[in-house]
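Left out: one protein chain. Kept in place: all the others.
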Amino acid sequence: MSHRSDIKSLIWGAILLLLAASVPLVANGYWMSIALTIAMFTVLATSWALFSGPTHYISLATAAFFGVGGYLVGTGMSDYDMGFWPMVAIAPIVGAVLAFLIGIATLRLSGVYFVIFTLGLAEMIRTLVSWIQNNFTGSRGLYVLTDLTEADIYIYLVILAAAVYLVGWWVNRSRLGFALRIIGNDETVARHVGINTATSKVILFTFSGFVAALVGALIAPRYTYIEPNGVFSPEISFIVVIMALLGGTGRLWGPIVGVIPFALLQEFINANYSNYSTLVMGIAFLVIVYFLPKGVVGRIEQALASRRRSTW
Amino acid sequence: MDIIITGLLLGGTYALIAFGLNMQYGVARIMNLANGEFLVLGALAAFWIFVADAISPILTMLIVAPLAFLGNWVIYKVLLRPLVRRAKNQGQLEVDSILATFGMSFALVGIMVSIHGEYFTYSYLAEPFEIVGETFALNRIVAFCFAVLIGGVLWLWLYFTRPGMAMRAVSVSTEASGLVGINVPRMSALAFALGGAVTTMGGTLISTFITLDASVGVIFTMKALIIIIMGGVGDIRGAIVAAVILGLVETMVARLIDPGLTLAAAYAIFVLVLLFRPQGLFGRRPT
Partner (left out) sequence: MVATVLGVTNATKRFGGLVAVDNLSFEVQRNEVMGIIGPNGSGKTTMMNLISGALRLSEGSISLDGRFISSLKANQINQRGISRTFQLVRVLPGLSVTENCMAGMVFGHRRLWGDQARYEAGKLLERVGLSGQAAAAVGSLTYIDQKRLELARALASNPQVLLLDEWLAGLNPTELQEGIDLIRSLREEGITIILVEHVMDAIRSLCDRCIVMAAGAKIAEGSPDAVLSDPEVVKVYIGEDV
């Protein structure tokens, strides 16, 4: 039975992938830009949910890794005359190392300490990087000049998204995924059935750091001019969390359900009421906590399940 | 020497702010990430009233405190109590309250930015004052004295009155407190409201010598968190010691290395605490 549903998901996945890849053929500049934003957040939110979904450890570190990726590309190309692609190869490794260090330091402790730590992380790295820039490297902003168009970057992100989905699909059917679900249900029980909870958590968290840094690196050419205040903006962390939770972290394809509408909403707000974007984020958090704790996907699945029960 | 005294003055004021969060997290068990925003509200109020009518921030503090108390009480009852009832375990409550208070903090920042988007600062008692031959800003000293005064009153209340004792009991164990007849929900609401009021008062005090803007609340929340975790959640002595340490370290880093690195320094302390003594200096429960 599981074989058939496996093949079904793979076919669905391939169809959606083809649809996504064909967007540049039909989209004009404005919609292409939005599609790029959606692709970026899809990768970020899905890789975020791979760790934070089952374990319930809300990571706010996405902006830190994303910023590290973008910043490495910026400084590599501006200050050290490196090419774009070599930096794109280095960035996720640095992101992964950073995530690994943070993980082993904070994941042995309760979820609250982890959240708090990641809350200030992007801000702290930003001040550190600004300080280093001001006192040592001299330059304020970094230029990233490439031949890549938005459509090119979009395709790379779609490929990355496919890779993340594949990894997620594999993890969900593996012992590691099972371990994470158990950890999220009851960490004490997890330890008592032989799971090394720290290792499991660190592996997934390192992966999410790797991906976020890679996204930051890939999308750097879009902004052309990288500066610490922009690329380490904590907003990115919050938006990723909102999108993933809004869609629902119970399913691999849950986060994208949150990404698309919220990205469109953001676009609308920024265009017309940009003063209120922070307020909108606050309301989104409150809506999630009080009305959609399992996200839209979770709520729909709940409704379907109770419908099924009541037809007996 | 001058660094040490300035650091102490700063630490004392930080201690008051951390006191507020300590009550909210240690007693009501709510990790209130909107705590810093209430601090900014207190500061904003002081600014407006001072600029409009030249009324001393100290007076503003007395006006603002009951308002903050009421506001936080309402927030607890309306927004947070449903989460407490809904949560199946402490871990879930913490995640829910983090997300909910996050939402509140954003909403508050959004509202404040649309009302007053720029930095605000004002000059109150910005005169030099001499202690042991060195000069310090009078406003810092006054802020410190009031922080000590308020903290002292609260400490006396917690340790020498019945309701204070009940509150300390709830911070040790909600179950056991309920079993000995303490009305835990009411105590939690009281703690949350009181904590919010104290933080807001701290904000008024700190606005006398620090420039703030609407979005800076999160940094103060971080610092308060670092302090209470370093001192041991729920422990008052610990929080005071930790606040003083933070104040000293920040002042030293700002004067001797670079003012831009104060947050990084605070963070470094936080990491060290998490790595080596996660229950804090005076913490109760080993993990």
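Note that the chains take the letters A and B in the order they are written out, and that residue 1 is the start of every chain.
To be clear about the criterion, contacts are C-beta pairs under 8 Å (C-beta built on N, C-alpha and C of every residue); 3 or more make two chains touch, one makes a residue touch a chain.
Computed from a prediction, not measured in an experiment: that's the story for all the values here.
Per the touch definition above, the residue from A:135, A:196, A:229 or A:302 contacting the chain not shown is A:196. Counting over the whole complex, subunit A has residues 175, 178-179, 181-182, 184-186, 188-197 touching the chain that is not drawn.
Rule of thumb we're sticking to: only the chains that are shown with their structure count from here on.
Once the centre of each chain is set as its mean CA position, subunit A and subunit B turn out to be 32 Å apart.
Listing the residues of subunit B that touch subunit A in their complex gives 31, 33, 82-83, 91-92, 94-96, 98-100, 102-111, 113-114, 218-219, 222, 225, 229, 258, 260-261, 263-264, 267, 270-271, 274-275, 278, 287.
Note for the complex: subunit A touches subunit B at residues 56, 58, 105-106, 108-113, 115-117, 119-121, 123-124, 127-128, 130-131, 134-135, 234, 238, 245, 275-286, 288-290, 293.
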